[in-house]
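Complex shown without one protein chain; remaining protein chains in place.
And then chain A:
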Amino acid sequence: MSVLVLAEHDGKQIKKATRQAITAAGAWNTPIHLVVLGHGVDTVAADAAAIAGVSEVIRVDAESLQYPLAEDVAALLLELAPKYQVILAANSAAAKNALPRVAALLDVAMISDVITITAPATYVRPTYAGSVLTTVESIDALQVLTVRATSFEAACNSAPVSIVSHAAQAAHSQARFVSATHTVSDRPELASARVVITGGRPLETRFDAILNPLAAQLNAAIGATRAAVDAGYAPNDLQVGQTGTVVAPELYIAAGVSGAAQHLAGMKDSKVIVAINLDPDAAIFQVADFGLVADLFEAVPALTAALVAE
């Protein structure tokens, strides 16, 4: 029996989060198969085949999988499931959508956003917005889970393994893809960036003007608090926190962020946290390694200028 990992890719290469999920899959000490689905995914499959720890790549290439729907991904994984003891993916929006559907079709529990695999069916996962770490043991024969990518190292490359093709099934009759919009950005991806700069509501309409130069200087991704997103200063997919993206970069700079529990849930595993806030009593200072009590409209440009001058 083996572990099946559902891969995510951008059409060219496998995402870092999937490489981190492969490391998590190593906990079972059994062969790891990586399933790559999409349309025109030969390059991606080749990238997948070179990841250390993977022993086989299953390529599923079909026009209907250009924008994979959860209904179709779940049907495919259900078909592959009998050969596996574990089905696993990084806890992305796509996996959060598809894997519970697979688990229900297989009549097994699902374990979401695992941060530690302590034994083959025992997991630690955060609950209550990260205020509680819960250890659970699954009694099911087949394990279906998502892992928090940032809790695991990314697998690197080694000699390529074989790629096998698998036919896609007919598309689900009850759902169809209509369209997609993507936020265009030349910044690194939020979930895997080495540096993240997050802005809160005080930035108002100057959100981009203040944060972009610093982000460019540090090659950082930009994040936002729920308040900043709700107020329309930043798009929703930049939200960091319990209900947004969870990040754990080497450097996290929070500008005008008060530090609500729901926000801390998404960033408190960052290596170094910097807080810039006018309010010396803001909760963010309780988790910040370096706090600067200052007006962010002066401090952030000054920090940018100081780094440019180097």
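Assume a residue touches a chain if its C-beta (ideal position, glycine included) is under 8 Å from a C-beta of that chain, and two chains touch if they have at least 3 such contacts; residues count from 1.
In the analysis below, contacts and distances are computed from a predicted model.
Visitor: Identify the UniProt protein name of the omitted chain, choosing among "Na(+)/H(+) antiporter subunit B", "Cytochrome C", "Electron transfer flavoprotein subunit beta" or "Glutamate synthase (NADPH/NADH) small chain".
Guide: UniProt lists the chain that is not shown as "Electron transfer flavoprotein subunit beta".
Visitor: Please identify which residue in A:Val35, A:Val57 or A:Val108 touches the non-displayed chain.
Guide: A:Val108
Visitor: In the complete complex, which positions of chain A touch the hidden chain?
Guide: Given the touch definition above, chain A has residues 67, 69-71, 74, 92-94, 96-105, 107-113, 122, 125-140, 172-183, 189, 191, 195, 218, 226, 230, 236-237, 242-243, 245, 250-251, 261-262, 268, 271-274, 280, 285-294, 299, 302-303, 306-307, 310 touching the missing chain.
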